[in-house]
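Up next, subunit A:
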Amino acid sequence: MAILEIKDLVVGYGAFPVLHGIDFVVEEGEVCVLLGLNGAGKTTTVTTIAGLLRPTSGQVLFEGSPLGRKPPSSRVKSGISLSPEGRRVFPRMTVGQNLKLGAWSQRRSPALVKRQMKLVLDYFPRLAEREHQIAGTLSGGEQQMLAVARAMMSNPKLLIIDEASLGLSPTLARVVWEATARIASDGTTVLMVEQNAGALPFADRALVMEKGTLIRTAVGEDVKNLDVRAAYLGA
Partner candidate 1 sequence: MNLPLYEQLAIALTAGVLRGAVYALVALGIVLVFRGSGVFNFAQAEFGTTGLFAAYWALTVQGWSYPVSFAFGMAVAIALGLLTERLVIHPLRDSSRVTLLVGTAGVALAAIGLQFWLFNETLVMSMPKIHDGYFTTPWGAIVTMQELITLGVLAGGAALLALFFRSPSGLAIQAAQQERVASELVGISVRRVSMLTWGIAAALGGLAGILAGPYLTFSAGFLSFGAVGSLLPGFMAAVLAGMRSMPGAVAGGLLVGAIEQLSSLEVFAESIPGAGAMILFVFLLVVLLVRPQGIFVGRAVTA
Partner candidate 2 sequence: MTMMITRKFQAVALAAAITLTVPACGQKSGVASQVVVGGVPGQVAADGSIVPGTTAADGSAVGVPGATGGVTGGTPTGGGSTTGGGSTTGGSKTTPSGTGGGGEAPPATAPRSGGGDTTGVTDTTIKVGIHAPVTGAAAIPQQSFEKAVGVYFDMVNKKGGINGRKVEVKFEDDQFRPDTARARCKKFAEQDKVFLIIGGAGADQIDACARYAASASVPYLSAGVHETRPGQAPLSSLSTYFALSLTYEQQTPLLARTYKASYNGQKVAVITADNDSLDNFHGKAVGAIKAAAGSNLAYERRIPKNTTSDAPGIAGEICRSGAKAVVWNASPSSLLNVAKVLTCKVGFIGPGLTNGLNIVAEVGCDNIANARFYSPFPGMDVMRRNAEFVNAYKASNGGSAPDDLGAAIYGVESLVGMILAATGKDLSRESFMATIGKVKQFNNGIYPPTNFSSRFGGTAMHLLRADCSKSEFVTEKVNVRP
C-alpha cells in the first residue's frame, strides 16, 4: 500500500513554477531515494510534503488521505517527519535538548519519548556520548546524525531526509545511510533526497528528477540497473 502519493504536484515561488506537475508513490516500509542535480526540485518536493510550502495545484496524499493545507505541526503529528537540508540543529542547545525538541509533537506521551530516545541513541551511539554537548559545536557528520535522530524522535511513519550526505566524507555518509537502512528495516518508511548516487544501494525505489519534472523511476532490481549518469545527463 502506498503510504505517500504525489499527484500532479505543481509548486512555485511567486509566479515561477519550480515543480511542473510530478506524480509518484512511496510504498509503506521501503526506502525511496529521490535523485537529481542541484535545482532539480527535490527539496521543493519534500518541503511541500512536510507542509512548509503550499502547492499551486496537485495533491499530496498521506495514508490515502489528502493533506490539503495542514500546517507542518499537524503533519508531524500524523507521522511525517523531515530532517531538513542543511541539518538545522538548534545550535545553542545540547544534543539531548535537540532530541527532546524533536519529540515536541509527542510531548504528551512521555513513555513514547523515552522509548524513542533510547531507540535513536541506539541508532547513533555517537550522539549518546555527546548528549550534553552544545549542538553547534558538533562536527558536520555528528550534526547530520543529530538531525536525522531528531526527526526520528517523533516516531514517524514516514521519515524524509534531505541531503544527508552533503558535505560528509564518504565514510561518514555511509554511516548515516546504514543507520537509515536500519531505521527502515525497523519499519519506518524512508524518503531520501540525494545528489549522491552512493545512496542507491540502500534504496528499494529510485526517482530521478530534473528541472522540476520526474524523468525516471526505478523499483526493486531496476534500481541497481539504473544508469545514473545517463539519468543525470537527461539521456
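Candidates were picked such that all candidates are chains of the complex that A comes from, given by their letters.
As a convention for this text, a contact is a pair of C-beta atoms (placed from the backbone, for glycine too) under 8 Å apart; a residue touches a chain by one contact, two chains touch by 3 or more; residues count from 1.
No experiment lies behind these values; they were computed from the predicted model shown.
Colleague: With subunit A shown on its own, which candidate in 1 or 2 touches it within the complex?
Modeller: 1
Colleague: Inside the complex, what are the residues of subunit A that reach candidate 1?
Modeller: Residues 50, 52, 71-73, 76-77, 81-82, 84, 88-93, 97, 100-105, 107, 134, 136, 150-151, 153-154 of subunit A touch candidate 1 in their complex.
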